[in-house]
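Submitted below is the structure of interest, expressed as structure tokens.
Missing here is one protein chain; the remaining ones are kept as they sit in the complex.
Presenting chain A:
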Amino acid sequence: MELNRLQRSFLEYTAALFREGFLDSQFSQLYQLQDESNPEFVVEVVSLFFDDSERLINDLSRALDQTNVDFKKIDAHVHQLKGSSSSIGAQRVKNSCVSFRNFCEAQNIEGCLSCLQQVQQEYLLIKNKLEALFQLEKQIVAAGGAINTVEWML
């Protein structure tokens, strides 16, 4: 049946995301917070994350482009990105922020630039994957089903 197939795809897809370290247990917590009174919670929060991250990444590239680089400001931005990515379980984005902060502390511009690139890459990756995931969810709901996260067991 179509619904079963969709639901199986959903589980396999998310399992892969967890396995490959794109997402961690914090992400599954988000689903626990979703219920009848907040049926779109996960999509809402993740959308917030997308908006916020894009803004931060733009701010970061601008800041690194200055003649006098303000490492404190950059560190603050990265700290925030680290916080928000960890809040939704975007593990690889979070990890790239950790290395970024080390280079900030060392005031190493080259290092920072390469970290920024990495952060951007990871962000785009997870964005694509989550958008695909939400598409799948939509299809499941449209087919009359519901998202089943029990089997995540995280």
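As a working rule, a contact is a pair of C-beta atoms (placed from the backbone, for glycine too) under 8 Å apart; a residue touches a chain by one contact, two chains touch by 3 or more; residues count from 1.
As a working rule, contacts and distances are computed from a predicted model.
S.K.: Can you pick, from "Two-component response regulator", "Gamma-secretase subunit PEN-2", "Peflin" or "glutathione transferase", the UniProt protein name of the chain not displayed?
M.R.: Checked against "Two-component response regulator", "Gamma-secretase subunit PEN-2", "Peflin" or "glutathione transferase": the hidden chain maps to "Two-component response regulator".
S.K.: Quick one: say which of A:20, A:44 or A:70 touches the chain that got left out.
M.R.: Touching the chain that is not displayed is residue A:44.
S.K.: From the list A:14, A:84 or A:149, pick the residue that touches the absent chain.
M.R.: A:84
S.K.: Extract the touching residues of chain A with respect to the undisplayed chain.
M.R.: So the residues of chain A touching the missing chain come out as 26, 29-30, 32-33, 37-38, 41, 44-45, 48-49, 52, 76, 79-80, 82-84, 86-89.
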